[in-house]
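As structure tokens, the structure follows; a few thoughts come after it.
Here the complex is missing one protein chain, while the rest keep their positions.
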Amino acid sequence: MILKLVKQPQFVIGFLFILSLLFLSFYWPSLFNVNKAESLKLMEFMYDENGAITGSIPFSPSEVPPFGTDVTGRQLFYQILDGAKYTLIITFGVAFFRIFLSVVITLINPKANYSFLNDLVSATLTIPTTILAYIFMTSLMMKNTIEPMGLTKLIIIQGLILVGIGIPPLISTFSGEIKSILNLDYIKNTFALGAKKPYVYYRHVLPELSTRLILLFAQQMIQVLILLAHLGVLSIFIGGAQTLMLGDIFNLTPKDIPLAGEWSGIIGMSFTKLQTAPWAILIPLSCFAVTIFALNLIIQGVQHGVEETRKL
Amino acid sequence: MDNLLLKAQNLSKYFTDSSGIQKAVDGVSLNIYKGETLGVVGESGSGKTTLGRTIMRLYKPEHGQIWFEEKEITRLNEGKLRPYRKDIQMIFQNPYESLSPRMTVGEILEEPLYIQKIGTKKERTDKALSMLEKVGLPRTSYNKRIHEFSGGQRQRIGIARALMLDPKFIIADEPVSALDVSVQAQVLNLLKDLQTELDLTCLFISHDLGVVHYMSDRVAVMYLGHLIELAPKDELYRNPIHPYTKSLLSSIPIADPERRNAYREPIILPEKPLYPPQLIHVGNEHYVSANMINIKEFEINKDEKLMRI
Partner (left out) sequence: MNQHILEIEKLKVSFKKKSEQHIAVNEVSLQVERGQTVALIGESGSGKSITSLSVLNLLPVNGFVESGSIRFDGKELLTYSDKEMRKIRGNEISMIFQDAIASLNPGMKVGIQITEGLRYHNLIPKPDLKSEALQLLEQVGFNNPAHVYHQYPEQLSGGMKQRILIAMAMSCKPKLIIADEPTTSLDVTIQRQVLDLIDQYKTDLSASVLLITHDFGVVAEYADWVYVMLGGHIVESADVYTIFKNPMHPYTKALIGSIPNPSSGQERLKSIQDYPLESVSNDGRRFAPDTYTKESSFFDTPSSLIEVEPLHYVRFYDEERKVTAIG
């Protein structure tokens, strides 16, 4: 299976893109030979050699190549590189736990009917997941402002919310799928030999599910990415935010700065400045788009690989 | 009788679906003696496959008992059933679905031994190789995967897998109905040879009366979940009593144009009786369901009138 995937160009391209993004995200300071703290520092004004102010935040991509800065004056390029690892790891983790938990829940009682769940899922399909997530997240944020909890705890709870809202539809997918697998003759055949359930699940059901799992995993990552982008627009930051006072003394404006530097935070932070600094939104959004594209390539590669195996 | 291997009494298995309870198997009693092949014949919906799977204890019966070698196995849980799983094996209908497409032939054959924790790795491999030879496949098949084989060869592998644990009893559920006619004959011959060689007892389930006749010593006819007639095969094919059995037998196309006959026995498909019919002994080890015959027509010895198993 893995050998066949390596032969699929789409899979290889998508996979390499994600891998190199991760790699860059961890090692960019040494690769570009810059100081991390220095390049992510806040910058309000730009000075020329004589110390005169030549520009103020936010700087456009032509002023500070290649991507310009956000509203707080941090370089977008480095910020995006640095944020890639958080974004990808959060997405990966949320997608993984969604799949893992729903498979485990389904396998605990594979014969369960979940008919109420199916009805619920089909009824709630009309509610965008973003809204669901937003409702849960805002109340969490509210609680956080009243009695602040630690960063790790906050991230874990936020992660749980992101995982939780994705599980019900997955369970209804898996329960149908696993039921039909358990009805396959060769699985029955193995039970007839006196095999125990864990053995059959591990040896037969999971391999049968495996390609499906890879596909669903990539799909879930895409869904989580989209969800993160939407949440960013709604100013929900994973890891919470710190309020900074920006502007001059006469015009103080409170500004939420995301603590973890993932991409949705960049979007949310700059969203109010959509008119003056469109690049600060468009660039992270395009990064989401490109990553989703890479994941779609992976999905296509897997599907091609599966088709070719079937033909044999 | 002392050479009784398996006995099922008043066995019932119901399924529930949207339209209510379906009595797939209803009140079936059977004896299977050591070394014989009991054929079960019936059309779609007769419950023959369900009967096989219930005897195998893949399903839990609603009523009735199953004894295997004088021990009751009806209510045993999976753990207690494990030793019996070794003695009762099943050959499935569709060789394209009953073998895992992800494993090599070697793994498929060794899996039963692995599950039952028998032998070392080396012993399992040796056994698998010798079993391959026994079912007429080259030893080189060991490392191949299932998709490299044709339907007939796959069914040979299915048979080999069922024989790996040296079972005493084999349930063959339509083992050739998915195969082309010319391949069918090979698989049937192989099964018959192995049965003699290994002294196997067999429950042979099929919809094809010709195949059942070829394979079996005694034949049981199932109709709508009930057992309606049971007799040694020659007796049954020569002297069917139940109208449904008669219709069934007269419907087989005879592969001989010289014996083409314009006259057709009318086909009678009786209604399903409310209760499972009682089987009555009418002589020659021939049992037939009581509700469809006029008992007075048969000279029945009073003592053995009712088949009490």
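So that you can tell them apart, the chains are marked A and B in the order they are listed, and the count of residues begins at 1 in each.
The definition used in the following text is that a residue touches a chain if its C-beta (ideal position, glycine included) is under 8 Å from a C-beta of that chain, and two chains touch if they have at least 3 such contacts.
What you see is a predicted model, and the numbers here were worked out from it, not measured in a lab.
For the chain that does not appear, the touching partners among the shown chains are B. Across B:R161, B:H213, B:H242 or B:H286, the residue that sits in touch with the chain not pictured is B:H213. The missing chain, though absent from the display, is touched by one residue of B:N3, B:S19 or B:S44; that residue is B:S44. In the complete assembly, the contact with the undisplayed chain comes from B:Q153, out of B:S12, B:T37, B:T50 or B:Q153. One chain of the complex is left out; on chain B, the residues touching it are 43-44, 149-150, 152-153, 180-186, 188-189, 192, 207-211, 213-214, 233, 237, 247-258, 260, 264, 267, 269.
Throughout what follows, only the chains that are shown with their structure count from here on.
Averaging C-alpha coordinates per chain places the centre of chain A 55 Å away from that of chain B. Residues of chain B that touch chain A in their complex: 56, 58, 78, 81-86, 89-90, 92-94, 97-100, 102, 111-112, 115-116, 147, 161, 165. Residue ranges of chain A in contact with chain B, taken from their complex: 184-186, 188-196, 199, 203-204, 207-208, 312.
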